[in-house]
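Missing here: one protein chain of the complex. Every other protein chain is in place.
Up next, chain A:
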Amino acid sequence: MSKDVIIRFEHVTKQYDGLVVLDDVSFEIERGKFYTLLGPSGCGKTTILRLIAGFIEPTKGTIYFNGKNINHVPANKRQVNTVFQDYALFPHLNVFENVAFGLRVKKMKYADIQEKVAEALRFVNLEGYEHREIREMSGGQRQRVAIARAIVNEPEVLLLDEPLSALDLKLRTEMQYELRELQRRLGITFIFVTHDQEEALAMSDQIFVLHKGKIQQSGTPKDIYDEPVNRFVADFIGESNILPGTMIADFLVEFAGKRFECVDQGFYPNEPVEVVIRPEDLEITTRDQGKLQVRVDSQLFRGVHYELCCYDQHGNEWLVHSTKKAEVGEEIGLYFEPEAIHVMRVSEAQEVSDGEGSDET
């Protein structure tokens, strides 16, 4: 086995007063990668983070860290540090003392503390801010202090609990780049929790999509975007047109009253399936050239593209992203490549969805 596993969850279940928030979850986290736990609020992503940090213990199952069971290891004895959603900076301490907190607790020598704090602040581009009070820092700067305070302890895994959610859009995009860059430079494992799918796609090596306490799908951003395994993932990651269909045979699927060539195989003949086509994979053409004919119901200008809402003659709604403009009420044709069609088994979680076979089960 060449995989360098640092954290392993084995059938972990977490209940609060009988309420299951994490339902028999198993997965592995490899050293030195950027992971994202993605899901809507209440899906269990923060619970996983708190389990790894050691703030809570699993109801059932085992968590391994470097191969050792850490179920009952308290938070202050774990080689893991957290960046909290509200930063949780200590208001009575200045920037230096905030960052130095973990080192002081470890009773490190003052000269070493100074050196390490300076280095950590350099890492997050906050040199010279040592003696500022926390209340004098802006939201973005507080964020950096929180990161510096975590990485100064040289954790093996850095946990980030929706750290960008309080920042404005521009700063958030900037921080996405910086976090990714920071992870590369430090070479440690990042586990990032977010409900923002764009953030997840932009930053991660691996994404776990969570819903209702279960991992729906895990894979690279491209895997998850291009080959969602079920309706939830398709719907949650980006916008999509999801239609009922039938898999006539390998590479041939029927939906919206027509048969289309596709690239999926390995289904039973005539198996009912769900078909996903991303709005940006649909191209507007003339009525005759299109594979599908739809009528434009409404049109919104979104800046980068137009967002068209169309209906075909069966009443299916089609969302189209196009740089081309159309007239409301006009009948247009939609063209798409066979690769644009993603076929999913009906209401399936996690398991293999197509003939290509995925590398995780």
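Assume a contact is a pair of C-beta atoms (placed from the backbone, for glycine too) under 8 Å apart; a residue touches a chain by one contact, two chains touch by 3 or more; residues count from 1.
We take it that contacts and distances are computed from a predicted model.
Asks: Could you tell me which of "Competence protein ComFC", "NAD(P)/FAD-dependent oxidoreductase", "Cytochrome c biogenesis protein" or "Spermidine/putrescine transport system permease protein" is the UniProt name of the chain missing from the displayed complex?
Replies: Missing chain, UniProt protein name: "Spermidine/putrescine transport system permease protein".
Asks: Give the residue, chosen from A:F90, A:Y177 or A:Y311, that touches the chain omitted from the document.
Replies: Answer from the full complex: A:F90 touches the omitted chain.
Asks: Just name the one of A:I134, A:L160 or A:V294 that touches the chain not displayed here.
Replies: A:I134
Asks: In the full complex, which of A:K45, A:K116 or A:R149 touches the chain missing from this view?
Replies: Missing-chain contact among the listed residues: A:R149.
Asks: Quick one: which of A:V105, A:A249 or A:V328 touches the chain that's been left out?
Replies: Of the listed residues, the one touching the omitted chain is A:V105.
Asks: Please identify, in ascending order, the residues of chain A that touch the omitted chain?
Replies: That gives, for chain A, the contact residues 53-55, 74-77, 80-82, 84-86, 88-93, 101-102, 104-106, 133-135, 149-150, 153.
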